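The complex appears here without one of its protein chains, the remainder shown in place.
Chain nomenclature is as follows: A and B, assigned in order of appearance, with residue numbering initiated at 1 for each chain independently.
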Amino acid sequence: MISALFVMIGIALFLGAVLGFSAIKFKVQGNPLIDKIDAVLPQTQCGQCGYPGCKPYATAIAAGEAEINKCPPGGEEGIHKLADLLGREFIPFGEGAAPKAKSVAFIDENTCIGCTLCIQACPVDAIVGAAKQMHTIVSLECTGCELCIAPCPVDCISMLPIQEDITNWKWRYPVIPIQAAA
Amino acid sequence: MTEYLLIIVSTVFVNNIVMVKILGLCPFMGVSKKLEAAVGMGAATTFVLTLGSGASYLIQHYLLGSDLAYLTTLSFIVVIAGIVQFTEMAVQKTSPALYQVLGIYLPLITTNCAVLGIPLLNVQAKHNFMESLLFGFGGAIGFTMVMIMFAGIRERLEGADVPGIFKGSAIAMVTAGLMSLSFMGFSGLVK
Partner (left out) sequence: MRQIFKFHGGVHPPTHKIESTITPIAQAKLPSKLIIPLHQHVGVRAKPIVQVGEHVLKGQIIGRAEGHISSTVHATTSGTVSAIDLQLVAHHSGLPDLCITLIPDGKDEWIAHSGVDYKQTTHTELRHLLRQAGVVGLGGAVFPSDIKAYRHKHTINTLILNGAECEPYITCDDVLMRERATDILRGAELLRELLYAKEVLVGIEDNKPEAIAAMQQALQDEQHGHIEVITVPTLYPSGGAKQLIRILTGIEVAAGVRSTEKHVQCFNVATAYSAWRAITFGEPLLSRIVTVTGNVEHAQNFEVPLGTPIDELVAQAGSKPDTERHIMGGPMMGVDLPSDSVAVTKATNCIIAASPALFPPPQLELPCIRCTRCADVCPAELQPQDLYWFSKSKNFGKAEDFHLFDCIECGACAYVCPSHIPLVQYYRFAKSEITARERESRAAEIARERHEYRQFRIEREKQEKAEKLAQKEKAAMAAKTATPIVSENPDEEDAKNQLRIEAALARAKEQAATNKPKNTEELTEQQQAEIAEIDARRAKAHQIATSEDKAE
């Protein structure tokens, strides 16, 4: 009886020591997973997920607070990538969170008053201008997040969908759906 | 020397723990959707099994003896749990992505019937230390090999024209059954 107790306590103590030592040695600083999730997100910094940017959303996902289907600019493709990375199940988009066509902002120069409110709102500094000077969007850098539309006091910013031309044309999926006989 | 080779061949092919002994099906079905996850799981299980077999032999042979034999299962589980915890910490440190992907299946190695089964089989077969170690290592290699094969097949099954009713787990089970059938071909290889 006593020997049994000794054996079990001995094993427990030994294992406890090993685990304690390795807990200190293998301490994980921060959460490198957040960077991995952030690398998958589309970086539009639009806030449609409900978080103020892509890094905060990545942090929330890593902490298990946010679902992976909250990012419309990433599309279904993005949800799949997150599901694969995290080993979670794929969830489709909720109501009203469907992705829109990619577009860039455009400032109507006849209406712009040079107030710089849109410049302060742009999360990637894609608007060039200064106080009382003409503002213009650098369309190559614009991510289409639409954060500049709300602050503009004269409503001169509109979103233009990116047209398909010969440089960004993609081959179509070669499957033709079969229609039911009439 | 041939003894050890025979042990390896028999545990990897003839008496494969997953396909023939039908042990350790939980991670086999759960982690085999992606090849990288399967490889990671196989590596973790190999580490745990080899260490676990060795440690279990030492405890069973030196500490427990014959009068404390009733503590075998209990002490084995405790040792395995400790090793799995250690493995979990190591995986989290070295590969956080793998840690996230394996998820709950990493601590579930503790309750993996193969990981407990191999040491118990060692006791039953009265293997010495080297034989126990090799039995555990061979068993784990067999487990890893079958997991990787199955993960490869499942990745192809993802894109294949599987009838709707069979999609997902159903066709995976059928495939596992067919694989198990094919491993029957090894019976009689080792006399």
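Rule of thumb we're sticking to: a residue touches a chain if its C-beta (ideal position, glycine included) is under 8 Å from a C-beta of that chain, and two chains touch if they have at least 3 such contacts.
None of these values were measured; they are calculated from a predicted model.
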Out of A:32, A:53, A:99 or A:151, point to the residue that touches the absent chain in the complete complex. A:53
Logged for subunit A, residues touching the omitted partner chain are 38, 41-45, 53-54, 77, 123-126, 141, 143, 164-166, 168-175
Hidden partner chain, residues of subunit B it touches: 155-156, 158-161
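One rule holds in what follows: only the chains that are shown with their structure count from here on.
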Taking each chain's centre as the mean position of its Cα atoms, how many Å separate subunit A from subunit B? 38
In the complex, the residues of subunit A that touch subunit B are 3-4, 7-8, 10-12, 15, 18-19, 22-23, 26-28, 31-33, 36, 84-87
Touching residues (chain side subunit B, partner subunit A) in the complex: 34, 37, 59, 63-64, 67-68, 71, 74-75, 78-79, 81-82, 85-86, 89-90, 92-93, 96-97, 100-103
